[in-house]
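And then chain A:
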Amino acid sequence: MIYLVIAYAFAVAVLGGYLVWSLRQLRLLESKRPER
Partner candidate 1 sequence: MSILVANGLTHWFGSQVALESVDLTIDTGEHMAVLGENGAGKTTLLRILATAARPTSGRLEIMGLDALRERRRLRRKIGFVAHAPGLYPALSAAENLEFFCTLQGVDRSRAAETLGEVGLSEVASRPAGQLSRGMQQRLAIARAILHDPKLLVLDEPDASLGSDGADLLAGVMRDRTVILATHDHALANRLCQRTLVLRHGRQVGTATRLHIVQ
Partner candidate 2 sequence: MNRYEKAAAAAVALMVLAAGAIFLFAPTDALQGPVQRIFYLHVSSAIAAYGCFAVVLLGGAIYLRSENLAADRLARAGAVVGLVFTTVCLVMGMLWAKPIWGAFWTWDARLTSTLVLWIIYAGYLLVRRLAEPGRQAARFAAVVGIFGFVDVPVVHFSVTWWRTVHPGPVIVNDALPPEMLATFLFTMACTLALAAVMIAIRYRLETLADGPVPEPAKVVAAVGSRDAEPVR
Partner candidate 3 sequence: MSSTIAIALAVARKDLRAEWRTRELVPALAQFVVLALVIANFGFQIDARNAPTIAPGVLWMALVFAGLVAFGRTFAAEREQSSLEAMLMTPASPVAIFAGKALGATLLLVGCEAVLLPALTLFFGTPLSFPIIATVLLATIGMAALGCLFAAMVARVRARELLLPLLTLPLWIPFIVAGGQAVQVAMGASGTYDQALALLIDFDILFVVLTSLAARFVLDE
């Protein structure tokens, strides 16, 4: 049972973490280059 929890916790951490990080990165780069 514990492995189930760890497994999904890890998945949420990695996938969620990466998604948040790339969105922040996007916001950062978009603000530096507002042209469009």
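As a working rule, a residue touches a chain if its C-beta (ideal position, glycine included) is under 8 Å from a C-beta of that chain, and two chains touch if they have at least 3 such contacts; residues count from 1.
The candidates came about this way: all candidates are chains of the complex that A comes from, given by their letters.
Only a predicted model underlies this, so the values are computations on that prediction, with no experimental measurement involved.
Asks: For chain A, choose the touching candidate in this complex from 1, 2 or 3.
Replies: In this complex, among candidates 1, 2 or 3, chain A touches 2.
Asks: In their shared complex, at which residues does chain A touch candidate 2?
Replies: On the chain A side, the touching residues are 1, 3-4, 6-8, 10-11, 14-16, 18-19, 22-23, 25-27, 29-30, 33.
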